[in-house]
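Here is the structure we will look at.
Excluded from the complex is one protein chain; the other protein chains are retained at their positions.
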Amino acid sequence: MIRGLFIGRFQPFHKGHLKVVKNILAKVDELVIVIGSAQYSHQPENIFTAGERITMIKMALEEAKLDSERCYLIPLIDTMVHSIWVSHVKSHVPQFEVIFTNEPLTKRLFKEANMKVEEIPKYDRKICSSTEVRRRMINGEDWEELVPKAVADYINCIDGVGRLKDLFKTDKV
Amino acid sequence: MIRGLFIGRFQPFHKGHLKVVKNILAKVDELVIVIGSAQYSHQPENIFTAGERITMIKMALEEAKLDSERCYLIPLIDTMVHSIWVSHVKSHVPQFEVIFTNEPLTKRLFKEANMKVEEIPKYDRKICSSTEVRRRMINGEDWEELVPKAVADYINCIDGVGRLKDLFKTDKV
Amino acid sequence: MIRGLFIGRFQPFHKGHLKVVKNILAKVDELVIVIGSAQYSHQPENIFTAGERITMIKMALEEAKLDSERCYLIPLIDTMVHSIWVSHVKSHVPQFEVIFTNEPLTKRLFKEANMKVEEIPKYDRKICSSTEVRRRMINGEDWEELVPKAVADYINCIDGVGRLKDLFKTDKV
Amino acid sequence: MIRGLFIGRFQPFHKGHLKVVKNILAKVDELVIVIGSAQYSHQPENIFTAGERITMIKMALEEAKLDSERCYLIPLIDTMVHSIWVSHVKSHVPQFEVIFTNEPLTKRLFKEANMKVEEIPKYDRKICSSTEVRRRMINGEDWEELVPKAVADYINCIDGVGRLKDLFKTDKV
Amino acid sequence: MIRGLFIGRFQPFHKGHLKVVKNILAKVDELVIVIGSAQYSHQPENIFTAGERITMIKMALEEAKLDSERCYLIPLIDTMVHSIWVSHVKSHVPQFEVIFTNEPLTKRLFKEANMKVEEIPKYDRKICSSTEVRRRMINGEDWEELVPKAVADYINCIDGVGRLKDLFKTDKV
Partner (left out) sequence: MIRGLFIGRFQPFHKGHLKVVKNILAKVDELVIVIGSAQYSHQPENIFTAGERITMIKMALEEAKLDSERCYLIPLIDTMVHSIWVSHVKSHVPQFEVIFTNEPLTKRLFKEANMKVEEIPKYDRKICSSTEVRRRMINGEDWEELVPKAVADYINCIDGVGRLKDLFKTDKV
């Protein structure tokens, strides 16, 4: 059995993330999705709590009829100390054989720890980007088209856009 | 939809825990199982990492043909500061309506926060106890009968008993 | 009895802060003044220790013949984790019924926690601003007119301007 | 002007503490009362939050008609690192000249830092002791006679005895 | 070139430690001596600061005419999180090939990380023990015979016994 790992902050989880999950699930038996920076929320770049992000990812996987039983959704708090980061990740998740990432630091750290790293297919970063979703939320543009419908519904339900706008005001001051 | 919460350290997950999960799943739509003291492992009372505990619980739920899709397995690090603990829990998990616990402190904290608390049916604490499982492991007695078969297999596979015996030696010194 | 809460970093406490305190004291029986970011000092934006800030606020209240017996001066260290922040505040101060603030994040967090939030009257932000006080200190302009006389005397007494200038040099390098 | 410092956990504040405060106020101009272990509450030896302890001390001082304007009530979180403890205290409180304590570690640390330490008069430790107050609370004996009336009233008002009994049950398990 | 690692708290450094160092230096080119629990001091079991322990070890190595140039003396703060401990150690010290220890937990953790572990020769634990040194200090017995002369001189110079006695009084209360 092969288990893969995919790490993100998912602020919020968008259609690009969903494609990556689909893509990896075709290659592995089980997938650990790590919700990074789990302790943060209510910040302009970290709107949602870990619990809210878990909820929206679960909803998106089910809406897409992905095999959510093969997925683990695991929140993980940051440690700014990179030298212990690989151990930190490994201790919080089921054993995995390969990590899927394009992020240079993550690649570097896992390679230095002799773990197998695999690139993820490049999707269009301009529209498949949490930064773009948040930018559109703030400016009143159409952000819903960038995220799975279930995620849009959930964010509306908890007034995520209102929260982000408030956070953004604070940041400007 | 009703979501429940059940917190434990699960060092290890035993048949009593399994009964509780079954029992709660009959009452709620979804169940959040929080793996507490997530940061600790390799201690006499905290043998397994959070990742190992998630693995054994997932295996046990599947072996018991419980509806694991209705369960969330979420590791949570301790904070010794009880006044923030309810907020800490809530921020890491999907929104829940009721917490199932017999633990007086947990009950107190959630009640002071105006959350609904429900007692769990009492199972036989003498044999349904992680402390008893660990005691038998150290003394070479039959611990496997106290845990789901999948859990016993997994613990044997990662040499959990060997690890505990080593930790126990350290503690005595 | 109504108790209010007012949070600031007070780096330093200026005439605008004093007006706010006066204004709130007219509406409530007791006022908790929380000195935020209590752990920081000797930084360009956090010059003074919590103890120094408590000292200058006490002096300013007495100089203004405000009823300092109705005020609590309570230092509070930051937690970067916003989801626990309301609990963190509440556990360190006497119970309060209303928080006075114009700060969007603070407003948002207390509203999400179902606490009563009240706006504070807008004073002239150009001159009633700790940032402006510090800017003038660095540039050798007249900063004393922006703070209560007792605060100016205290800052001079502990060579606060000299300290800020040193910190500012470090920051530029 | 002479400012003194008196540190305690005040779980809860009892008549012995009150005598000490009275005694010190006769010797100094101002007194800083530091509420230690401020982050802890809801533990068998740390029942009350810092905010609750500040409230009861304020009430006790006013009931005793002590000059509460000459007192500062300052919560302080623990650091287990004793070598930085004196600096930690000093940064959170107004400058002080003498610390009043009989506690050997505190005495040692402040003396090694060249601070002036003064003994406090010995009151009857058998009945002037927070441990004894808590013991009586748990056993349903008369604890109210050991604390100022205002403190007893406040503890009853927040159901402090109920809380302690719950915490104590947890501890025994 | 072979570099070895030896970890201890060295509270204080005694003749048994010195023998171990001598013994290891005969087997490796360089030796990293890690001073563990570096953040603690002024506790009954952790009397001395990391800096004081570094000082006494340096003095003892020089007195014994050991090749102190081949040794690194490195303080390391504890992390209670055992799963990251090996990474934590490795990031703070020069690369090493073998760790010398009889401590079961340390052995276990380094073996699980696929590092080479070697036993150290057993010296007489009854008298080669920091616990015994501290016990004798408290009871006014001859502790100096258990430590290198340079260490005894240094401890006397900083009044280490006086400090321990004070700490011990606190602990009893």
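Which chain is which? They are A, B, C, D and E, in the order written, and residues in each are numbered from 1.
As a convention for this text, a residue touches a chain if its C-beta (ideal position, glycine included) is under 8 Å from a C-beta of that chain, and two chains touch if they have at least 3 such contacts.
As the structure is a prediction and not an experimental result, all values here were calculated from the model.
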| item | value |
| --- | --- |
| Partners of the unshown chain among those that are drawn | A, C, D, E |
| Among C:Q43, C:Q95 or C:N156, the residue in touch with the chain that has been omitted | C:Q43 |
| Options E:Q95, E:N114 or E:N139, residue touching the unrepresented chain | E:Q95 |
| Residue touching the undisplayed chain, where the options are E:L73, E:L105 or E:L167 | E:L73 |
| Sole contact to the chain not displayed, among A:A50, A:L109, A:V133 or A:V147 | A:L109 |
| Contacts of subunit A with the absent chain, listed as residue ranges | 80-83, 103-105, 107-109 |
| Sites on subunit C contacted by the missing partner chain, in the whole complex | 39-43, 49, 163, 166-167, 169-170, 173 |
| Positions on subunit E contacted by the hidden chain, ascending | 38-39, 41, 49-52, 54-55, 58, 68-69, 72-75, 77, 90-95 |
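Note that in this section only the chains that are shown with their structure count from here on.
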| item | value |
| --- | --- |
| Rotation, 0 to 180 degrees and nearest 5, that superposes subunit A on copy subunit D via CA atoms | 180 |
| From the options B-C, A-B or D-E, the pair that copies B-D, where over half of the contact pairs coincide | D-E |
| Interchain centroid distance [CA atoms averaged], subunit A/subunit C, Å | 37 |
| Where subunit A touches two or more other chains at once, by residue number | 39, 41, 49, 90-91 |
